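My questions will all concern the structure given below.
Note that one protein chain of the assembly has been removed; the remaining protein chains are unaltered in position.
A and B are the chain letters, set down in written order, and residue numbers restart from 1 in every chain.
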Amino acid sequence: MATATADSTQRRFSGAQLSRALSVVMVVVALIAAWELYKVIWKAVDLTVPVRPDNVTMPHVWDILHEFTQPARRGGEVLLILLLRSSLVTLFEAVVGFAIGAAVGFGLGVTFVRSTTAERAFMPYVVASQTVPLLAIAPMIVIWGRELGLPSWLVVAVIASYLTFFPVAINTLRGLRSPQATATELMRSYAASPREVLWKLQVPSALPYIFTALKVSATAAVIGALIGELPGSVGTGLGRVLLDYSQRFAVQSPKLYATVLMTCLVGIAFVGVVTLVEHRLVHRRLDPEARPA
Amino acid sequence: MSNDARVVVEARGVSKVFGASGSGQVEALRGIDLSITGGEFVSLIGPSGCGKSTLLRLVGDLLSPTRGELQVNGKNPHQARLDHDYGMVFQRATLLDWRTVRKNVELPLEILDSAPAERQERANRMLELVQLGEFAEHYPWQLSGGMQQRVAIARALTFRPALLLMDEPFGALDEMTRELMQQEVLRIWRETDTTVIFVTHSIPEAVFLSSRVVVMSPRPGRIADIIEVDLSYPRDEDTREADAYYAKITEVREALRRQEASA
Partner (left out) sequence: MNDPGATRDVEIHEDHESDVLTAFEGDVPSGTRTPSALAHRLRHVGPAVAAFFIIVALWEAVTRLFDIESFILPKPSEIVVKFFSDASIIWAAGLNTLYEALGGLVIGTVLGVLVALATVRWVRVREGLMPFAIAANSVPIIALAPITNAMFGLTSPVSKMAVVAVVVFFPVMINTARGLIEVDVRELELMRSYAASPRTVMRQVRVPHALPYFFSALKVSSALSLIAAIVAEYFGGPQDVLGQYILNRAFQLLFPEAWAAILVASILGIGFYVTILIAERLVMPWHVAFRSADDA
């Protein structure tokens, strides 16, 4: 009477995942083709709107990729290396902030599920904290932090954690409350302690929700880190590199495009890592042929 | 299946009222008097709102009575729950989908702090009892509804409780699976010597399984009738075709209709 066999859980990547990866690749290829096609057609028709098709404003995709292997500065290291170093700086700030924010968010979720008085007392503030447009304030806070003598990376990490904690808190709370009533009754029938109920029932139930929030927060943390780096005086992180190359656009536009590309990859990589962890912890319990994200 | 004189559940004048006073109040149960001896298989049957699930939860200390006395295994229900005197099976199997089948069955033993080796051995034995030994390493999603319920039953019996409480456990299953599961439950009941309280909507199911059928009526929930089912055990497919079986079903149905008419 059993449905699928046990070894389908051992399969590394399901057919659905492969086809999804393939479609992403195809869209990227299509975009590259559209880019080059635009340049060709617009040049032929001699149009400059909406975007000029010349090689400065729209470098050839090949030139952009080639730029990675070229020295970033005359006689200096290769651009790829420079960008990787900058990425590490930015990622460091983002990851630290992400970790702190996730811990705080999770802690809030657990606290609120244990104590409805705590929830009613503090939830309004938690929600209100998000009405502050932190990204808009971020550079200001970094400049201010500098004046106070705080290390930039710390301020940036705090900004990233502020952006992270809210989705995690909300989703943790939601997930902790997600088990069916009968599951809770079951635990009660075992005379399980509140801690056992939390760790054996509520937290495992909450993991899918928490990871959904973590994926969003990962992106937010990276963005927060990038913005926080903008007013930096010493150019180390990706945000600073972006700004530098953007100012020297006329001469070195492929470098800017390459940097933007790297930045996008960093964002995807971070979320990708979180997704991988999610797969190990969460997805094995669900039917891989079922239709998840 | 023994039938010792030990009283496992004793209810005297038990009532349960939900909601604050005023028009929002619901009298789920009124004046329940019931005595269940060890080794019995008792069904609670009645229309919606008759309080059968409520009564089950009162026995399991998932709810507290508003009035009256309730004793489970010679203690108050709260103590019985703390002492793990009963196992419970719900309509939906409520297996934890992040645990393997075996780990699901081990769950109550984990809470009881048993040693891991002993846990695993007990869980395996329970799975053998419900004939799902080879599926120990599977995940719930890989099992059919009937199989999941069998796991739930295995889990409920893991610590050898005196009492097994079942709340419409086969309600979500199709008729054929249902009949098979009924046989299973009877076999397991015989082999483990537990007392079973079984809530159901189905008259044939109640008659097929039970030694006694408690007919309940709603508004307010109370016991309308208690019908002895003197069909001999073990019961099987032949029982399902016996005249006595049909006669009992008719008897229960008429009891239900009687309380319906007087409502």
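One rule holds in what follows: contacts are C-beta pairs under 8 Å (C-beta built on N, C-alpha and C of every residue); 3 or more make two chains touch, one makes a residue touch a chain.
Everything numeric in this text was worked out from a predicted model, so none of it was measured.
Listed by label, the shown chains that the missing chain touches in the whole complex are A.
Taking the complete complex into account, A:Phe166 is the one of A:Trp42, A:Trp153 or A:Phe166 that touches the chain left out.
Even with one chain removed from view, chain A keeps its contact list with that chain: residues 19-21, 23-24, 26-28, 50-52, 57-58, 121, 123-125, 127-128, 130-133, 135-137, 139-140, 143-144, 147-148, 166-167, 170-171, 174-175, 178-180, 205, 208-209, 212-213, 215-216, 218-219, 222-223, 226-227, 230-231, 238, 242-243, 245-247, 249, 253, 256-257, 260, 263-264, 266-268, 270-272, 282-283, 286, 290-293.
Keep in mind that, in the parts below, only the chains that are shown with their structure count from here on.
For the pair chain A and chain B, the distance between C-alpha centroids works out to 49 Å. Residues 57, 60-62, 81-82, 84, 86-88, 90-92, 94, 96-98, 107-108, 110-112, 135, 137-144, 146-147 of chain B are the ones that touch chain A when the two sit in their complex. Across the complex, chain B is touched by residues 1-6, 9, 180, 182-183, 185-192, 196, 200-201, 204, 207, 282, 284-287 of chain A.
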